[in-house]
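Heads up: the structure comes next, in structure tokens.
One chain of protein is taken out of this complex; the other chains stay put.
The letters A and B name the chains in turn, as written, and every chain counts its residues from 1.
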Amino acid sequence: MAPLRYLLNRLLLLVPTFLLVMVIIFLLVRLLPGDPAIALLGDKASDAELAAFRERLGLNAPLATQFMLFVSSVLSGNLGTSLMLRAPVWDVILSRLPATIFLTVYSVSLAVLIAGPLAFAAALNRGRWPDTVIRAVFQVGLSMPVFYIGLLLLTFLAAQLRLFPVGGYGKGLAENLYHLFLPAMTVALYTSAILMRNLRAAIIEVLDAEYVQFARAKGLPLRLVLGRHVLRNALISTITLLGLSIGNLMSGTLVTETVFGVPGVGRLMLDAIFGRDYALIQGLTLTFAVLVTLVFLMTDLIQSRLDPRLRLS
Amino acid sequence: MKKTLFAAAVAATLALALTGPLAAQERGGTLKFARYDGSKLVDPIYAERNPDIWMVGSLYSTLLERARDGSGLTGALAASFSQSSDGKTIDITLRDGIRFSDGSPVTAADVVFSLDRARNPDLSPWAGLLGAISGVTGEGAKVTITLSRPDPTILSMLATFNTAIVSRAAFEKAPGATDQEKSAALFAAGGPGAGSGPFYLSGFEQGASMSFKANPYYWKSGADGKPLPYLEGVEFQIIPDDATRILKLQAGEVDIAEFIPFARIAELGTDPNLQMELFPSTRIIYSPINTRATRADGTPNPLADKRVRQALNYATNKEALVSLVLHGAGAPMTSPLMSSSTPMAVKTDPLYGYDPVKAMELMQEGGFAAGTKIKLTTLAGSADDATVFAALQQMWTAVGVELVAEQVDSPTRGAKNRSGEFDIHTYGWVDDIADPSQVVGWLGHTPTAKAVGTGWENKEFNELYDTAAAEMDPERRAAHFRRMQEIYAEEAPLLFMYETPFAVALSAKVTGYVQTPLGANVFEEASLQR
Partner (left out) sequence: MTPASPVSAPVPPTRSSRSRELLRAALTKPGLMVGVGIIALSTLLALFPGFFAPHDPNAINVAAMRQPPSLPHPFGTDMLGRDAFSRVIWAYSVNMQMAVLATVFALVIGVVVGALVGYYRGLADIIFGRFVDAIITLPFLVLVIAVVAVLGPGLVNMYIAITLVGWVYYARLMRAEIISQKTSDYAAAGIVMGYSDLRIIFRHLLPNAITPVIVYWMTDMALAILLGSSLGYLGLGAQPPQAEWGVLIAEGRNFVTTAWWLSLMPGIAIVLTGFGFSLIGDGLADLLRPRG
């Protein structure tokens, strides 16, 4: 019964959270200087045209009324229409979301592939030169500005050596993997740095733990110790970290998508802010919040499966 | 076996390479084009932003068109046209056998439908430009347009994107209750039938890509006597980042990259695989100066005195700006109200030549206290604006101005322009029609746009503008516009800056691509050499 109650409790707590998310984003969007009329009709429109446009969109209604309208339409599953793109917000998000999700999953996978083995190598050689070198290299990765690294990779690997295409998304899985390799790698450099640090600490913690020391003293081979205890602990710690930083990972694609010309939601968000597309900004943020919340929940569930100590909390 | 195959392949490649460049316009091939921004809806009347407006002509033909050398108007879908002596009736005869891209004929009924749509203020934001039309009737190949008053710009308007002809049948068939919904549905569905331009829309992915396919029924013929276009299609990709767009061209993934930063023109010009084109444009870059007696915060506005505004213009070394920002690819403005290629532009060269001594005198006469802070509002993220600011700050220190920067995004700048909460801000303009009335109305006519937000008001100027709007005699009309330019130059509601070309880089394989002075992307005579 306990896990179910826990889950229900979590879901109940989501109600006020989401209400707050909606209030924050609704107010923030309306505080932006300029409004959809100015952004959309452009400089050449007359004041009368702007006024008529605002009236038609209901932008002159009191804020409370507009907010109630927003909440009720969201509850009925309608995110509204993007003025900038002249299309239903949900359709637009659906068409752009796959690229971002693909990019995020791709870069996380690359990061795990890079960080995993190196974290083991560092932890097992703690304090000796391989550890120092690996840690130093990843520290550098942690401080690299995505917009600059992206530019360098594009210029040298793509445009000059022609190993990869310059931006775009491609069609089909193979092309997606090929087109998104450089942007995924750029994000992965950063992600793997955090991951490596975290994993290394987790592995060392287990290696230092009394029960592991005991097992090794009893003559259990290192290979078995690693397989039995360390891997599980490393897995838990990785999932926790990735789950918690999923929000940052996805919002980080904003800059990456712009530099690499990937048609995802990150770039769309930037366009929506600069285009004062209220419905689109709200819809994107809500979608984002739902996705992040889902990942949080999933992280919790996986954690409690893997780690019996957490089941009761 | 393998070896012979390889040798054959080499021979074939060589043969291709040898015969390739001989034919001037090869047929076939798909041109790949990297754009700075995507279209949202390419429809003659709903096109509001440049990325939409500039593509209308590729999908829809107009009745008339401007001759390529700019000399005058010729028939496009119209075989012939004539205007009555009182200027109030226009008779048009359509070409024989013209068809939409699905093969159905273009009839007078389509023209009536399209023009009624274009002049309906409930539908089209551009309806004001066709305000003089009181009725459109048609029968067979004959169309008659009646006007309530003479309008000197009306023939030009029939060669402008917003009067392009759409298929009435296609609109009637399209799903949706309103014209907007039908237009959006037609655009979303793509495929032939909506227009009679050189291409039809064959694919569209919001914010990512767009593709055109050749219209086999296009009315215009190429040099080989067969219908244009030479290309099989055009594929557009949206790459907003300047550097990435150029890399894409250099990597050979696209054939054309538009809006090349001026700083890179020289470098790309030396690349043997590329051609660097600077298409003449009607684009002007200028900075509106707030002329109101008080600033938005209620303090007296030092820029309200016209001598101070003149002084700022004298204190600005425009030649230096052109070399710093445009790297020489452009020229200082010579008409205060329009680009030098806009009809009826009066050239004054130099318009406010660099004269710091005179600037200092005028500053003192205008009562400008040295050390006064003036704020220049620029566009965030614009490298050009950052350079302009840095240069102006240095130039104007000499006349006692302490220039401070304020970077904002585009809608914020638009809001500030309308509310008058600025001292000076950067701005740009590209003509949408081949006539000075639009740009002059925007920059100087107070009722239109508070003289581009400056709050400047001049009774004589406004009267001249209204008179010119109904003046059918070309010489008298030109005289009115000449006088307006004199007044405007003297009053200096703007910091007059420079004109820039459209900088486009093309692969060496591309011939015949044109961007018109109004910005339209013209692919009908473009071809790819293989």
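Note that contacts are C-beta pairs under 8 Å (C-beta built on N, C-alpha and C of every residue); 3 or more make two chains touch, one makes a residue touch a chain.
In this text, all values refer to a predicted model and were calculated from it rather than measured experimentally.
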Sort through A:T155, A:N176 or A:S237 and give me the one touching the missing partner chain.
A:T155
Of the residues listed, B:D37, B:D91, B:E205 or B:E406, which one is in contact with the missing chain?
B:E406
Option from A:V29, A:L57 or A:V262 whose C-beta touches the chain left out:
A:V29
Hey, which chain A residues sit against the chain that's not shown?
13-14, 16-18, 20-21, 24-25, 28-29, 31-33, 132, 135-136, 139-140, 142-148, 151-152, 155, 160, 197, 247-248, 250-252, 254-255, 269-270, 273, 281, 285, 288-289, 292-293, 296
Touch list for chain B against the chain that is not drawn
242-243, 246, 261, 263-264, 267, 320, 323-324, 378-383, 386-387, 389-391, 393-394, 405-409, 412
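Following the convention adopted for this analysis, only the chains that are shown with their structure count from here on.
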Quick one: which bits of chain A touch chain B in the complex? Just the residue numbers, please.
32-35, 38-47, 49-50, 84-87, 92, 95-96, 151, 154-155, 158-159, 162, 165-169, 258-261, 263, 267-268, 271, 273-276
Within the complex, which stretch of chain B touches chain A?
40-41, 48-49, 125, 184, 188, 205-209, 237-241, 243-245, 247-248, 250-253, 408-412, 414-418, 427, 442, 448-449
